Each structure stands twice: as C-alpha cells, then as structure tokens.
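The complex appears here minus one protein chain, its other protein chains still in place.
Let's turn to chain A:
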Amino acid sequence: LPRVPAVLKKRLVKLVVNFLFYFRTDEAEPIGALLLEHCKITKEEENIFSISFIEEPERKYCFECATEEQCQEWVEALKRASYEFLRRSLIFYRNEIQKMTGKDPLEQYGISEEARFQLGAHRQ
C-alpha cells in the first residue's frame, strides 16, 4: 500500500470500498476514515490532491504523494470509489447489454426489479 505523506503529517492511507482510512505509520488501527460519497477529488499542484465534500466545499483534505504518478493513480482511484459511481456504472452496463442483446442481464441474478438498479430517481 502506498505511503502518502500529507503536508503536515505522514500517514498510511488505505482505500477500502467507499472509505478512505488513514493510519499512523506504525499503528494497526486507523485513526480515522473518510466516507467518499458526494465528494470532489481535485488535483492540486504537483504531487498533491485534495478531497472536499459537498456540504463543506471550502474544507479540503490535502494529500501529498511521493510522486506525480502516484498522485494520478490516487485521483483516478478515488474518483471511482463511491458507491454512487459504481451504481451508475452498473446501470450503464446494464443498458448497453440490453441494447445489444435485447435481454436484461440482471434477470439471471434475480435482481432486475431492485430499486438500486433502476435508471431514474426513485424518490420515497
């Protein structure tokens, strides 16, 4: 797992599903975690990216990486880390396959009626 030295503190950072955990480099338990939903990942200056959240856009969590390449990798990974992103991908693929084959690929899993896989807002 890449080490991501932050501007002030050196931390070990781990992306697990839609959470970004951060650890002190010598500890096994994380100090904290960020839920990566409704957030914006921004590439800042060299080697640096930031995460900010919709309800507090001025507050940026900054991360400095060892290399620019690593920084790009993180930015790409984090942009795809949200559950909502995954959901949209699923809906997209489902539609594409359905267009190509005329069949709903989710039917075989028995989940075609699930609310979470429907296109369009399903407000309750």
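Note that a residue touches a chain if its C-beta (ideal position, glycine included) is under 8 Å from a C-beta of that chain, and two chains touch if they have at least 3 such contacts; residues count from 1.
We adopt the following convention: contacts and distances are computed from a predicted model.
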{"item": "Omitted chain, identified by the protein name its UniProt record gives, among \"TTL family tubulin polyglutamylase complex subunit L1\", \"Gamma-secretase subunit APH-1\", \"DLRB2 protein\" or \"Sesquipedalian\"", "value": "\"Sesquipedalian\""}
{"item": "Contact with the hidden chain (one of A:29, A:45 or A:58)", "value": "A:29"}
{"item": "Contact residue for the chain not shown (choose from A:9, A:24 or A:79)", "value": "A:79"}
{"item": "Positions on chain A contacted by the hidden chain, ascending", "value": "17-19, 29-35, 37-42, 53-56, 76, 79-80, 82-97, 99-102, 105-106, 109, 111, 114-116, 119-124"}
